[in-house]
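What follows is part of the complex, with its chains left where they were.
By letter and in written order, the chains are A and B; residue numbering begins at 1 in each of them.
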Amino acid sequence: DEIRAYAREMIEREIEKHAADGLGRVDYALATGGGAVVKHSEPFTAGKGGNWFLKGGRGMVHNNADKMLRPSFGEPGQCFALSGTSGFVQIKLRTAIVPEAVTLEHVAKSVAYDRSSAPKDCRVSGWLQGHNMDVAVETEQMFLLTEFTYDLEKSNAQTFNVLDSAGSGIVDTVRLDFTSNHGSPSHTCIYRFRVHGREPDSVSMMAM
Amino acid sequence: DEIRAYAREMIEREIEKHAADGLGRVDYALATGGGAVVKHSEPFTAGKGGNWFLKGGRGMVHNNADKMLRPSFGEPGQCFALSGTSGFVQIKLRTAIVPEAVTLEHVAKSVAYDRSSAPKDCRVSGWLQGHNMDVAVETEQMFLLTEFTYDLEKSNAQTFNVLDSAGSGIVDTVRLDFTSNHGSPSHTCIYRFRVHGREPDSVSMMAM
């Protein structure tokens, strides 16, 4: 009976976590929460070309870019594909936070056609940009949040803690740079990138 | 071995329920099943204004209204936001039913930025309107289905049975009134509202 109760509780907890966006952890980069891709390296369009760019207050951003800020629901193809084996994406968060971790997710092995397009060596940095998106960011304001290698053999959503060296710096913009992928010569796919953290206790310095 | 079999069976049953729209219970308000929001109090547009209203046979209904009749998949932001701390939504069901319960769902605590916009004190009523949507409903036809308080500490999908006093009255329209929320002064978000019940045995009085 004790074991049954234990099993039941564990099942409920795990399903609840699964239902809560897979990780049960707040994501400040989520598109439906207000996160947005604001800049990125050359997208991979596989010769489809055409009118794939949006002009807007946030510059030139590919139509598919926000896919990396939305759940993939186990579907191959629900990603943002960038040209080549290295590149970057810059994301404006929902609000300014003290970042604590980031999660990079690729499609699950069991349903993937090919996982050679997964990012491999990555570097994440962040800074506080405020509303003034046109001003060049000064280097002393940037924080290196973490460097990591995405491992195809581990769980498909991999979380990496922010380095202690980042202190409690507040950021509202995060940049993911990947310098290699898992073998595809033509493109690298980002299925989902999340940014976890906490909102500063004081009144946020940022308007929403 | 017995325990292993028990655990396996329980896991399969719980995942099956999770995969079956989370509750494994028929929802006559579901948008893909034919349910639709037909009327509501002032929406909360956060200064976005613009052309957010649809004109149609069913009057003025906000573009986002049907979000409350669709799954949220653990994503904050997948809700219909109404202005202020009280308001209402009126829903035409897929077909006429004898209502048995309703479910109100908010976003899970573990992924929410803030849950002060959750509805608190609620009242659900229903009536049979048929096709004649322009005629004023007479009060004697309305049923009070249930009154309840949404509890932020419980599971995020909370089901409330219809009061016995409603008898076996048939309804095709349901109205959710909320008279308070969990603290937000500006708006109240409805993530999902479901209506459970059974179709009358006799030939339905309603055309689809």
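Here is the rule we go by: a residue touches a chain if its C-beta (ideal position, glycine included) is under 8 Å from a C-beta of that chain, and two chains touch if they have at least 3 such contacts.
Keep in mind that what you see is a predicted model, and the values were worked out from it rather than measured.
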Total identical subunits in the assembly as filed, 2 in place: 3
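One rule holds in what follows: only the chains that are shown with their structure count from here on.
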Distance between the centres, which are taken as Cα means, of subunit B and subunit A, whole angstrom: 32
List of subunit A residues in touch with subunit B within their complex: 3-4, 7-8, 11-12, 15-22, 24-28, 30, 32-34, 70-71, 73, 94-95, 199
Touching residues (chain side subunit B, partner subunit A) in the complex: 3, 6-7, 10-11, 14-15, 18, 22, 73-78, 108, 110-113, 155
